[in-house]
Structures are given as C-alpha cells and as structure tokens.
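Yeah, one chain of the complex is gone here, protein chain that is, but the others are all in their spots.
Chain IDs A and B follow the sequence of writing; residue 1 opens each chain.
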Amino acid sequence: MVLPVKESAESTKVICIVCPKGCILEGRRDERGVTIQNGCPRGQEYAYRELQNPCRIVTTTIAVRNAALKRLPVRTSLPFPKRRIPELIDFLHTLSVEAPVRVGTVLMENLLGEPGVHLVATRTIERKSPSRETERQT
Amino acid sequence: MEPVFDVIIVGGGVVGCAVAWYLSHFDLRVVLLEKERDVCCGVSKANTGVIHSRSYFTPHTLKGELHLRSLELFPSLERELDFHCHKVGALTIAFSLHDLQYLNTLKERGKNPHAEIIGPQELKELEPLVNPEVIACYYDPETKVVSPFLLTLALAEFAVLNGVEFIFFTEVLGFEETRDALSVQTNRGVYRARVAINCTGIHATSLAQKTGETIPLHRLYRGQYFVLDRDCQSLVKHVLYPVPTVGSKGILVTPTPEGNILVGPNFELIPEEDTATTKIGLEEVERGGGRLVPSLPLHKTITTFSGIRPTLPDRDFRIFFSLRFPRLLHLCGIESPGLTASLGIAEYVGEQIQKTGILFREKKVAPRVSFPVFRTASWEEREKLIAQDPDWGDIVCRCEEVTLAEIKHALSSCLPASTLDGLKRRVRVMAGRCQGSFCGMHLPDILMGKSLQKREAIMKSGEKSWYCLDTIGRAETENASTR
Partner (left out) sequence: MPRRVKAQVVVIGGGPAGMASALAAFENGARPVFLLERGEYLGGILNQCIHPGFGLHLFGEELTGPEYAERFKEKLSRTQVEVLLNTTVLEITPQRIVRAVNPQGVWEFETTRAVLSMGCRERTRGMLRLPGTRPAGIFTAGLAQYLVNIEGLLPGKEVLILGSGDIGLIMARRLTLEGATVKAVVEVRDSLSGLLRNYVQCLHDFNIPLWLSHTVTTIQGKERVEGVVVSRVDEGGRAIPGSERVVPCDTLLLSVGLIPENELSRQASIPLCPRTGGPVINEYFACEREGFFACGNVVGVFDLVDYVTLVSQGVGEAVNIPTAFSPAKYHLVPGDGVSLVIPQKIQEGKKGFLFLRSLQSFRQAAVSFSFQGKEFHKLRVPLCYPSEMIRLNIQDIPWPSQGGEIRIGITGERIRGIY
C-alpha cells in the first residue's frame, strides 16, 4: 500500500488500537509517499490516518454561569486535529455559557475554523436553585 | 506599652490547653500563643490516647506524682467539659515467669480491688483473639481511652468560654525581662506577662536553652501506628499492653473511642523532628501487634501515622523556673504519659504560678456543652436534629456519617477549624475508611462557602499545605474564582 505524501524519508511506528492485539505498524515516508508495513487492512487505514493527520475526540469542561454546577462537560462532535488540541483547550478556558444547558446542544460551530467540528454539551445543567433541597421526582 | 497579661501560655498542645483550662477557673488574664493554626498540632496529636490507670504510674518521679494527681481530676473534668473518656479496661499480657512478676508489681501499684491477675482461660473469654501462648494477664478495669485531639479541644474550648485568649500563627522567638513583666517576643509582636509558661513539647528544651538554661536537649523518639477499619471494632475490646521493654510501654493494641483499633507504637530514636512512617518501623509494629494478637487484621489498615515523644535522660518531667528569667516556667521532658498527666501538670503549674505571688481568686465558670454527634445519636435523636436543622440530614462523609450541620459547627465554634486537618480532627471527615476520597470532593465547596476563602487557598494544615494548586479555566463566572 503506497500513499502519496510529499515529505522526506523517515520511519514512524504506530501502535494500532483498532483491536486489542496492539500491532506495531511501521509507516515509512519517502519521496513516493507513506508506506505502511504489516498490519491488517483496518490497521493500515488507522496508521495512515495517524501519520497524515491524527485526530482525537476532545472532551473537557467549560465555565457555566448561573448554574447549579461549576463546570459544563463538553466534547467535540468529531475528532479534532491532535496538534491543535492545546490551542483548543486554551480557547475553551476563556469560554463560558449561561445555564440552563441541555445535553447535545451545539454550543459553537466549526471550532477554531475546523470545518464540521462543533462543541457539544454533554450534560444537562439546570439554573442555580435558591437552596440545596431534596428533589423528589414523580 | 502593651497590656500585661497575668499568664502567657506558650504552646497549644494538651499540656498548654490543660494549663489554660486550669487557669480559666481563676480571675486571671491569660493568653495562649500557638505557632500553628490550631490546637494539638505537635506531640499531643499523635499518641495512643490511653488514660493509663494508677497501676501504670512510675513511683518516685514527678511524672508519677502528676499522673496520680491527674487521675483524681478526671471525673470532675469530664462533667465540667461534657467530655467523656471511654472506660474500656486494660489487659497486660505475660508470656513468661519474668513477665508474671511485673504483673504483680502492677497489681500492687494499682491498689484496685477490682483489678486482678487472671489465667489464659479467663483471658480467652475476655479477648478471644489474644495469643494463646499467654501464661497470665493483669486485668485493670480503670484504663480509659480518649481522642487526644478532642480532649485537648475540649480543654481549650472551656478555657475560651471562660476568658482565655487563644492566638494562633504566633511563634515565640525569645524573652526579655523588664522591671515589672516578662516580654515575650514573637514573630507577630511582643506580649508581656507576669508569668510565662513554656509548654512547647518537643521544642521546650531548645527554648529553655535559648534562655540560658543548662538542660540537655530532648532525645526524640518516634512511634509509628496502624489505624484499622472500624469494622474490626469487635475484635479487641480492651487496651492490650505487653510487658514493657526498657524505655517504653511497648507496642499496644488499643480500641479507640471512635471504634477503630490502634496498633503501636514502636520506639525509635530519631535525630530530628520527623513524623514520617517507615517500612522498617511499620514492620516492627506489625510484629509487636502480632505478638499480642496473632490474627490482627492489618490488611484492614486505613492509615498509618507516627508521633514523637521528647525525652530527657532520666525519663522524668522537669518543671522549673528559668534562672535568667524568674517569671518563665519551663516544662521539659513531657512525654508519655503526658496526656494522662496533663491535668495534674496543669494543677502543679498553677501552684508554681501562685508561688510567684500572683493571686488566684476563684471565679464562676461557664460549663462547656459538647455538640451532638450524628453517628452515635439514636434514630429518635436524629429525627429531632433534622427537624431542627435540615443540615443534620445532609451526610457529607459517608464512612464516618458526618453531617453538614457538624461541619458547619466545627467551622464556626469558639475555636473553629480553619484547615482540612482541623475539620478532620474535630468531626472525623476524611478520617474513615475512604480517607477522604469521597468527602474530599465536597469539602472545598463547604469550606469556601463558610470561610469565604478562595478555593485554591484551602489548606490541609500548615501555611503551604494547599489542597489544590489552581483553578481551571480563565472565564469569569460567579462560581469559579478568577485570577
């Protein structure tokens, strides 16, 4: 399998996490592109992505105002480029939203200009109630 | 010129607080200076917590004399402080004929018609798990256990209620004699008094040396302990003493008032103040405890700790006025049984102060009333408490069943907790089997709400013992603190 990439020759090892076997795949970059050695087709695909543009689902928390809780947990709707994660976290540190928030709400679209990667609330948070009372759902 | 106190007590351990308690019965102006944030932060906080009965006193010593005087004072103290020692009784275990002789000595000293030497069979009925190799055992019904911190706190609270001022974060640096008073120099200014008492525990001899006394420095001995889970409660019901070795009472197995079992201490000379536990030390304690109770469930350990005892070469207490500063009374070598003897020491110190010509006029004192403890309350009492204040129904620490009401009280009482350790020692949050893994989640919030400190400024004990090091995020909200 030869994939086109314009970089100088180097070899990178990738630990495959597609299944629990944990194969070590070797990606070789040369003038012809990226060559993935060993591994199953799914693993090779994974390793290719890892070498080209590794992305991760990012989960963290942001500030929330007038809420019963201090932090709102959030996630990216799609995997976000790994190399930009510190930048993203830094940006999210400055962000705050107003309660109430419902789980699944898209809080911001195209995070840091990444097309299609949105910021999603992962928890429902109510507004702050005046006192800490026992709730009884019926 | 600063006001002149009648008495300045230096050090807020059990002895300093007992002196404060004693003096608060008289019409005197008394202040206690403590370098830490709370009472009972040094030698007093880490020991076995046993009120040793008269069987275990050391004859022909000041230590022994004050031990006996103290025991006489305990019953009235318990009423006055609304504080109760747990009379669990003790068993001293003999494995040899030589040990047996020691049991006879104890019996003679004890002069207690209810104390007796019993055989292995009777012992087995009292404590089924004790080593079957025992040949005899001395049963002493008078031995009691206390929480050293809560006893110290009760003494201190009584003193506060009756006019003694407690000043924290104040470390004594030196003394200066003036015409009519003694100046006590501290890191936070000068205090003046007609008499000052050096109750600084392991620092007492170095402070005495600073004032020119020719007294050897304390030798410091460390003792390490295991604390076992409360579900081991039923395994050992009495204080179990071995026959002592030279230098210490040996490694005990002791039930605590809170229902844990304490195993320790070993007795190791250390070069400097160091309350770390060590692998070797804990192994020694394990062996010692295992000798008394072979099936001791040490896998039920919830925590380990160590305490220090400051000893003089003759192993006695030395209480004496400074030669250079005649208004300064030193208390040196206050080691085991310092907790037991603390009331006797306080009375003795009172007598020494009187000798300087200070008039002791008795005054009417306000009794101390202890705050309810949810865990030991009956269901009826719990119901009533919650009806009075819903915070009694809000359990913050699940292991020790500590309610928000108790925490709030500890944070606002006359000697309030200002640190997590202070809170732990008062109400036992973080002191149970999970060691704060659960209640440690909620305490920052509760502490912040109550004392308005920034969340990242919450301390475990000392000035640099931050619980957390920062807050997350930079967005401004009313909930999160901002930089």
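Heads up, the rule we're going with is that a residue touches a chain if its C-beta (ideal position, glycine included) is under 8 Å from a C-beta of that chain, and two chains touch if they have at least 3 such contacts.
Remember, it's a predicted structure, so these values are computed and weren't measured experimentally.
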item	value
Visible chains that the absent chain touches, using the contact criterion stated earlier	A, B
Sole contact to the chain not displayed, among B:97, B:246, B:359 or B:469	B:469
Omitted-chain contact residue, chosen from B:80, B:171 or B:401	B:401
Chain A residues touching the omitted chain (full complex)	15, 17, 20-22, 56-57, 59-61, 63, 68-71, 73, 75, 82, 85-86, 89, 103-104, 122-124, 132-138
Missing-chain contacts mapped onto chain B	226-227, 231, 275-279, 281-282, 299, 301-305, 379, 382-383, 386-387, 390-395, 398, 401, 420, 433-438, 440-441, 444-445, 455-456, 459-473, 479-480
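We take it that only the chains that are shown with their structure count from here on.
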item	value
Touching residues (chain side chain B, partner chain A) in the complex	394, 472-480
Footprint of chain B on chain A - complex, ascending	61-67, 70-71, 92-96, 132
